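Submitted below is the structure of interest, expressed as structure tokens.
Only a part of the assembly is drawn; its chains keep their places, and the rest are absent.
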Amino acid sequence: MATLIKNGTIVTGTDLFKADLRIKDGTIRSIGPGLEHAGDVVVDATGRFVMPGGIDVHTHLDMPFMGARSTDDFETGTIAAAMGGTTSHIDFIVPVKGRPLQEALETWRGKAEGKAAIDYGFHLCIVEMTPSTLGELDAMLEDGITSFKLFTAYPGALMIDDGAIFTTLRWAADRGALIQVHAENGPAIAEIVDAMVAEGRTEPKYHGLSRPSALEGEATARVITLAGVAGAPLYIVHLTCREALEAVGKARKRGQRVYAETCPQYLYLSSDDMARPGFEGAKYVCTPPIRDKEHAPALWRGLAQGDILTVATDHCPFDYDGAKRMGEGDFRKIPSGLPGIETRMALLYHGVTENRISLTRFVDAVATKPAKLFGLYPRKGAIVPGADADIVLWDPERDYSLSHKDLHMRVDYSPYEGMTLKGGPDKVFIRGELVADNGRFLGKPGFGRYLHRDRFHPIEL
Amino acid sequence: MATLIKNGTIVTGTDLFKADLRIKDGTIRSIGPGLEHAGDVVVDATGRFVMPGGIDVHTHLDMPFMGARSTDDFETGTIAAAMGGTTSHIDFIVPVKGRPLQEALETWRGKAEGKAAIDYGFHLCIVEMTPSTLGELDAMLEDGITSFKLFTAYPGALMIDDGAIFTTLRWAADRGALIQVHAENGPAIAEIVDAMVAEGRTEPKYHGLSRPSALEGEATARVITLAGVAGAPLYIVHLTCREALEAVGKARKRGQRVYAETCPQYLYLSSDDMARPGFEGAKYVCTPPIRDKEHAPALWRGLAQGDILTVATDHCPFDYDGAKRMGEGDFRKIPSGLPGIETRMALLYHGVTENRISLTRFVDAVATKPAKLFGLYPRKGAIVPGADADIVLWDPERDYSLSHKDLHMRVDYSPYEGMTLKGGPDKVFIRGELVADNGRFLGKPGFGRYLHRDRFHPIEL
């Protein structure tokens, strides 16, 4: 059976035009005005933007962290994603030190299989460098895991030292892998945290004050330099501040292949939220922390111009009246993370309505560039014949206010509670199947397929 | 009658995919795999890139200049353009001081009508500011002339002062017009020129030495500042050097709408060419001059990253054994200009083969961004249903060496004589008509239509 989406305005990473679009066997078959085909299911897209399904390349579903577990699993999280217009995501495998990486991959595939409602892939975190690590990474590439995350933060836990980072970058340059970095100067932050706690500064806002933006800028610049010397491309996850953006922009100007991602929380929220009375600031505790107000406008500019290429979520929800409460009286114990997988696209589209970015750049940042960077293009992220029919019909006129009660993420609050938006997904197709329609989920858990990803090809960018 | 282009790889400003494409009534009708339609003319595009026809937004055909006239008129120039894959161009109207602008428009339309083999539009040069000028410019907008060029160079001739520039920018900001600037500090250059001639330095290379890149950088930065204060978007024509690029990049970083164009001569040639023995340097005399070798790599990086958005030609040919000879013994009298309308796309594609820019960025720079900036999108510059079927089948495997004998421009030399290239246009369609095929011109003079252009819409970029 085929589907004919008629009368919509197609939006890609560069183009904007009126045309019909025909889906058959899960892929896009043809694009043109006045398409007709007997027997097709016809979907009227009048007044809708017809765009590629969103790809969220930074999620943490069902993840053990700081003694808790992110509240969304691959079922609830991916249903929420679909409701928000996201049709693929890439989650992070976090291996246990001393255990084989393959085991971690199996654990994560086990979490997703039978549960995921949208297509999914994995990045792998590298949390130690042993004599066998590089060999195991080679094996990962064969399994379609082609991007790897390193940490300059969390000393004693996830952090590896600059020598191991450099070795990994050299390996990646040779293999066509893409290294992602969580960039903050962990050891210096640990000293500040200790000093703050010693002084009795334990409210949620001190989470932010203990991690100054300068230390994200430093670590970002450092890893960019290491990547430059190693000749490796580099992807900065969740960039939050001007200092880091400046480092990225400077490197790009001299021609280095550096790509950055930000998240909606850094575009819309501020350190003022973390300083809300009582313990409410805990709702806004994520890492790196949300910054002072003056950073967001710079991030928007970076996004408009491409120094920030993608918008992902770092989705990692914890209940406020749940795990977050572990940190009352000690900000160090607040599980760090925010919900976001469902609201990403609507929040970024808000920037289009405010003329911060163009409509094509919106599509580019939430779908096309993620696909290209992470080896999914042109299967995903594109409205082109032959691509998977992951399609969102976006209603630019829908007016609504965000409330966690209306959202599908399994968490008891929204950081954007009460925010008024215009524009959201109307119908969502994954591989041709209608999985969400006007606020109803029509898909099913387990429909999502594992994404075996290609290696990094800079030439497609 | 319809045409079906089968088995090609479609390339747009962002996408790259295999699909067929059907043309009917001069426009693109549908895109999809395995298209079939009885009665269609079928064109096999196996091994070809199917891309939008090129748009050259900087040409000077049939232009009186420095006592000579550019050797290509709208017939020879546009035939050459078509042979090189360019299907639309925008030429510059140069009014006579003291005469109505409308008269100049009529003169230029008269030059083109019945002769142009490709579609054509006009920019207007503003060479004086009289009490009636702004009113006349308003009328131009109604005629589809929506971009206007100012000069900080050529004092006493084309230059207007910073006050008039500022007034024009304010008007443009209000009206949705786009101001283009030839940015060099004319008065300072005039002093240097006089001093050089006084010292007997009259060979062609002194044309370049009398116009240092710092003075282009200065004027570029100046006009960017004026545009910023006026709130107007700005387009820098033929940017040649690092200083100017730095000014553009800095403005873009802070969010200002500044767009830059460069030309192949600044990417491939150098001041060494102007210093060739005897009078041969005259072949390379254009304004701004071709720079020292270290500038071109910076321009390529700017092009890859978007600080330089478009590549045009400043096509303005003069015969070496003709008008150029007027300047023997006095570089001031060498008519300034190079041929280029035919070779632009092949030269820029060369940068793709050398991994300087991606294939999609190539298409973006020669077709999509020119269309978007100058009010032609999505009619032109896009492979989307509904667009004019201006299409090039690009053969990436074609090997050849450039020689003016094989080219169609009416001029007795090529600045790139002997340069080896790979890749060039195979078939070229304009509004569905095949106008060039494997080196033969199949179109006809007068086929080109006047392009009534829309006003500037930043949101489409």
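Per-chain residue numbering starts at 1, and chain names A and B are given in the order in which the chains are listed.
In this section, a contact is a pair of C-beta atoms (placed from the backbone, for glycine too) under 8 Å apart; a residue touches a chain by one contact, two chains touch by 3 or more.
Computed from a predicted structure; not experimentally measured.
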item	value
Full complex stoichiometry in copies [only 2 chains shown in place]	4
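Keep in mind that, in the parts below, only the chains that are shown with their structure count from here on.
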item	value
Inter-centroid spacing, subunit B versus subunit A (mean Cα positions, whole Å)	39
Interfacial residue positions of subunit A with respect to subunit B in the complex	10, 12-19, 22, 28-33, 35, 249, 252-255, 301, 304-306, 355, 358-360, 364, 368, 378, 382, 384-387, 458-461
